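Shown here: the complex without one of its protein chains, the others still in place.
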Amino acid sequence: MTHIVTVGFASDGKLNKSLFELIGAAKSFENTELSVVAVGSTIDTNELVGYGVKKVYVVDGLSEYQPESYLNAVLKGLDALKADIILLSGDSIGRELGPRLAIRKGFSLFSDVIKLKETNQGLVVTKPVYGGKAEAEFLNKGETAVVLLRPKAHDKALKSDDVAVEIEKVTFEASGFDGLVRIIEKLKDEGEGVKLEDAKIIVAGGRGVGSKENFSYLEELALVLGGSVGASRAAVDAGWVSTTLQIGQTGSIVAPDLYIAVGISGATQHMAGVSAAKHIVAINTDAEAPIFSFAEYGIVDDYNVILPVLTEKLREILS
Amino acid sequence: MKIAVCIKQIMDPEISPRDFKIDADAKNAVLGKNPLVISTFDENALEVALQYVEKNSGEITVFTYGVAKSEDALRKALAMKADNAVLLESTKEAGWDSYQTGKVLAEGLKKHGPFDLVFFGRQAGDSDAGIVGAVVAEELGLPLVSFVTTINQKDDKVFFDRVTDEGRERVEASPPLAVTVTNDEGNTPRIPKVKDIMMANRKQISKESVGELPASDFMEIISLDIPSSDVVCEFLDGNEPADKVNRLVEKLKESKVL
Partner (left out) sequence: MPTREIYWNIDAHALIYLFFAMALVVFGYGIYIRYKRWVKGRDDVRWDQLKTRLKLVNRYALGHARILTDRYSGIFHLFILFGFIILFIGTLVVMVHADFNVHIMQGWFYLYFQSLTLDIFGLLAIIGILMAMVKRYLFKPARLNTSIYDGVIFTALLAILITGFLLEGLRIAGTNDPWALWSPVGYAVSLLFASMSQVQLEFWHGLLWWSHMFLAFGTVAYIPYSKLMHMFSAPANIFFQSLKPKGQILEPIDVETAETLGARKLTDLTWKQMFELDACTECGRCQDVCPAFAADQPLSPKNFILDLRNHMHTQALEGEEQPDVVGLSIKAETLWACTTCRACMEACPVFVEHVPSIIDFRRYQVMELAEFPETMQEATRSLEARGHPYKGTQASRTDWYRDLEVPEMANSSDVEYLFWVGCSAALDERNQKIARAFAELLNRAQVSYAVLGSEEKCTGDPARRMGNEYLFEMMAKENIEVLDSYEVKKIITVCPHCLNTFKNDYPQFGGNYEVKHHSEFLEELLEAGHLNISKELKDSITYHDPCYLGRYNEVYDEPRLILEKSGGEIKEMDKHKEESFCCGAGGGRAFAEETGTRINHLRAEQAVDTGASVVATSCPFCMTMMEDGVKAKSEGVKVLDIAELLAQATKKE
């Protein structure tokens, strides 16, 4: 019997959606017991009913993410639940806490995992390496492991029963500031629309867009479609758009219904962030660009010719 | 302020996919004629450290763990105006276990430290694990501020701008600290001046042998493959841009995206 503990966060009372991806991944294992450590404030544990979760350990009273106190809270939960495998989402919180948890617990650690499976030898995880140019399988040589799952790589678990969960709840003593790292302010980027991670439609631009000003073509199209604008790292590094719009292995991992790649060559590093997109459309002047080996539909042309026409056309249809 | 920046030399991640080849037995990428570079986020980290020292004060030591030719990466860092460089020299390429790498670096940092700020790139461009920074933080007992883009100091308070899934935020933290850095418009690595390149070539690099590390207790790579894409792109042709657009809109309607 493997005991899998998934870790969820609810700084604003609502459990993060990626927790359900973790549960989904955990349920693919046979012969397991599934528990949850939930850290946050005013957590509604009813959300976890029906997913086959046996036990929930709730650490309440932490309304804002603080790395040190969250780390201690999760550790507290893990002390109560004897885990074999700890699953965390590889979002910005998970990537910060995961390695430290593993070290503190003496577990093996795997990050950015897109597949995991149980074998005779033990746990085997798959993760992209070399900027997504290759995929490696690693065998866990230890008994235990912390696994950071790449967001959107697994489907969310479906609700299957109404069995109530066993809940143990503690309130975390140290409220608020943990004295080490304190959030002063949230900095807003201008013109931020729907969060990329949640966007249904994304219009993303790369090096081929050519300049900061030209991103307005993409913004207009996104506006008409009710979507968001994203970018490849090349466009971010060129200083054309903010780093918060970066999509890819080292940016947001997105899963829109429609992904329109404009002037993006399709480097694996970028494509790693959009592999969960349902439909990919690529517009690029270079018919040989690798993006076309990921795209469902391709237009070989200048985007500054195509986008205005497309925007106009969609405006007609959608209004 | 005593500052350390840990960097890694990797095979250029910008090479064409056609130049990317795998040695199936060694379960490694084949370097061949591909260039070696400093892993890009590590360059961003060095840039953030350099900017901090320029605005305030401090001394920067770059560390790398790797084989002899990693010296080139240190020389580059020196050319960018890091003050000292330490090569934790191994006889074999570093393996996949980031724990081991982190521990080697932590030992080196302890020996040359203590440091007020220890910088890392958010992840290396080859293993893409993003673990080493946290391992070192744990080993040295330091708090960790991750995904930082800029550092500012006011009086004796240090402020870090960082990027999270929620957007940007500014945090305050007091050194000693470990910091991982992500790319941003403001931390594009500088081009070294020619005089500094020449100076860097003459500078002493402290080399400390760490020999060959034993096999990892935690993990073992069992396969390395280049994934293939089975998507076949349908090219939407037409004489006029409007033709192409119309065909695209039809397709999108068919697939119910619109």
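For reference, chains read A and B in written order, and residue numbers begin at 1 within each chain.
Assume contacts are C-beta pairs under 8 Å (C-beta built on N, C-alpha and C of every residue); 3 or more make two chains touch, one makes a residue touch a chain.
The model shown is predicted, which means the values in this text are computed figures rather than measured ones.
Enquirer: Quick one: which shown chains sit in contact with the chain that's not drawn?
Expert: Taken over the complete structure, the missing chain's partners among displayed chains are A, B.
Enquirer: Please pick, from B:P35, B:G141 or B:P214, the residue that touches the omitted chain in the full complex.
Expert: Of the candidates B:P35, B:G141 or B:P214, B:P35 is in touch with the missing chain.
Enquirer: Determine which one of A:D12, A:D79 or A:D286 touches the chain that has been left out.
Expert: Here the residue in touch with the unshown chain is A:D286.
Enquirer: In the full complex, which of B:P17, B:G58, B:G167 or B:G238 touches the chain missing from this view?
Expert: Considering the complete complex, B:P17 is the one touching the chain left out.
Enquirer: If I consider the whole complex, including the chain that's not displayed, which of A:L116, A:V181, A:A267 or A:I306 touches that chain?
Expert: A:A267
Enquirer: If the hidden chain were put back, which residues of chain A would touch it?
Expert: Here the touching residues of chain A are 207, 210-211, 234, 238-239, 265-267, 286-290, 302.
Enquirer: Provide the residue numbers of chain B that touch the chain removed from this figure.
Expert: Chain B touches the chain not shown through residues 12, 14-19, 33, 35, 37, 188, 190-195, 197-198.
FYI, only the chains that are shown with their structure count from here on.
Enquirer: Starting from the mean Cα coordinates of chain A and chain B, work out the distance between those two points in Å.
Expert: Whole-Å distance between the two chain centres: 20.
Enquirer: Could you please specify the touching residues of chain B with respect to chain A in the complex?
Expert: Interface residues on chain B, with respect to chain A: 11, 13-14, 17, 20, 22, 27, 29, 41, 96, 98-99, 122-123, 125-131, 133-135, 137-139, 143-147, 149, 159, 161, 163-174, 182-185, 188, 216-227, 229, 231, 233-236, 241-242, 244-246, 248-249, 251-252, 255, 257-258.
Enquirer: Considering the complex alone, what residue numbers of chain A touch chain B?
Expert: Within the complex, chain A contacts chain B at residues 67-68, 91-93, 95-96, 98-100, 103-104, 108-112, 124, 127-142, 180-189, 192, 197, 201, 233, 236-237, 239, 242-244, 246, 249-250, 252, 257-258, 267-269, 278-282, 287, 290, 292-301, 305-306, 309-310, 313-314, 317-318.
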